[in-house]
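Before I ask anything, here is the structure I am working with.
Certain chains of the assembly are absent from this excerpt, and the rest are unmoved.
The chains carry the letters A and B, assigned in the order they are written, with residues numbered from 1 in each.
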Amino acid sequence: MTPALDLAGIFVFALSGALQGVRKRLDVVGMAVLAFFTAVGGGITRDLFIGVQPAAFRDTGYLLVPIAATAIAFFWHPQVERAMPGVLVFDAAGIGLFCAVGTAKALAYGLSPLHAVLLGVCTAVGGGVIRDVLSGEMPTLLYDRQLYAVPAMLGSTAMAVLYALDIRGFAATLSSAVLAFALRILAMRYGWRAPLARGVGGPV
Amino acid sequence: MTPALDLAGIFVFALSGALQGVRKRLDVVGMAVLAFFTAVGGGITRDLFIGVQPAAFRDTGYLLVPIAATAIAFFWHPQVERAMPGVLVFDAAGIGLFCAVGTAKALAYGLSPLHAVLLGVCTAVGGGVIRDVLSGEMPTLLYDRQLYAVPAMLGSTAMAVLYALDIRGFAATLSSAVLAFALRILAMRYGWRAPLARGVGGPV
């Protein structure tokens, strides 16, 4: 994968974690903890489930980028908040990239395509779930009905299908990531929502 | 172990996770996440603590059964809720089975009997703890005073004792599971409760 792209995805996710820290009036330690786990928590979980040491503890960039994002949110959070609609586009790009990269890593370690798709989704959305659990909230992912996991699932599936067809490397990653990104953007634009169980109203 | 029994235990646990999702008005993604981690979260935790790759990411059944349970809860949750008293019997069977299987796996990997009992309990009750944490609630296990972990602890202890006596395989698993199951059913029937610290009233 292109490490620069990877670090860009981590930066955007870390920024969203640090901002959640500001909103909850956490101190700078809390901001840094949320920034770090939002950014790399999905990848850490994926690696533990694959059974290898999490890459975040081998690569210094995975640590420095969340620290930089924390510093930016610490000093300029009002400006970053105002830029959030733009940040959501980068977040969608992060989802796309992370689901593709996560699926590829799971397949490279010999997991079944079904498990690889699960771990691709986990890479993309796991950090946000950890951020919410650490913030003392139910994970947004579980109830807010936005299509967030679903685009990741389709991007991961595309990646697994291309892998089975022996189409690998940058082209496969890019097209899967773009598919997930486009679906996420369309879901935001048109307000597509995940269904509730039959006969159930929305959250109280 | 008998894989069919194992999958039956996973099915019952997944159903209880998916139903909790319906009660909390989660969307279908949230239901599936709760179903999956309720069913296999205990085993995943056990495997991470043993230091091996979680079995749930090697076996396709561990993924398909929670998806099936989610689909059933999605369409027929009122009927499943009505059948819950019956489901609790299956849940007790799941506890029995999981504590026996979990203890055996830990012993097979050379852990001490004491640690194997801990991991047997963890296999049986860990999924429910993860379900509650993801739902934004304190784990029921910690406060509700029902004997839930205690039957698992006795079943796991039986398994470890039989193992030390060189009685292994299906007979040991079955008798340990039946012991935990019977204690859990008796605890439900007679309302046995775990003690609070000396001089403390119930939860406020």
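The definition used in the following text is that a contact is a pair of C-beta atoms (placed from the backbone, for glycine too) under 8 Å apart; a residue touches a chain by one contact, two chains touch by 3 or more.
Fair warning: this is a prediction, and the values are worked out from it, not measured in the lab.
A.B. asks: Please state: how many copies of the shared sequence does the complete assembly contain, given 2 in place?
C.D. replies: My count for the entire complex in this file is 3 copies.
Definition applied: only the chains that are shown with their structure count from here on.
A.B. asks: Which integer distance in Å separates the CA centroid of subunit A from that of subunit B?
C.D. replies: Subunit A and subunit B have C-alpha centres separated by 29 Å.
A.B. asks: Of all residues in subunit B, which touch subunit A in the complex?
C.D. replies: Residue positions touching the partner: 21-22, 24-31, 33-34, 44, 48, 52-54, 56-58, 60, 63-64, 73-75, 77-78, 133-136.
A.B. asks: What part of subunit A is in contact with subunit B in the complex they form?
C.D. replies: 48-51, 111-112, 114-115, 118-119, 129, 133, 136-139, 141-145, 148-150, 193-204
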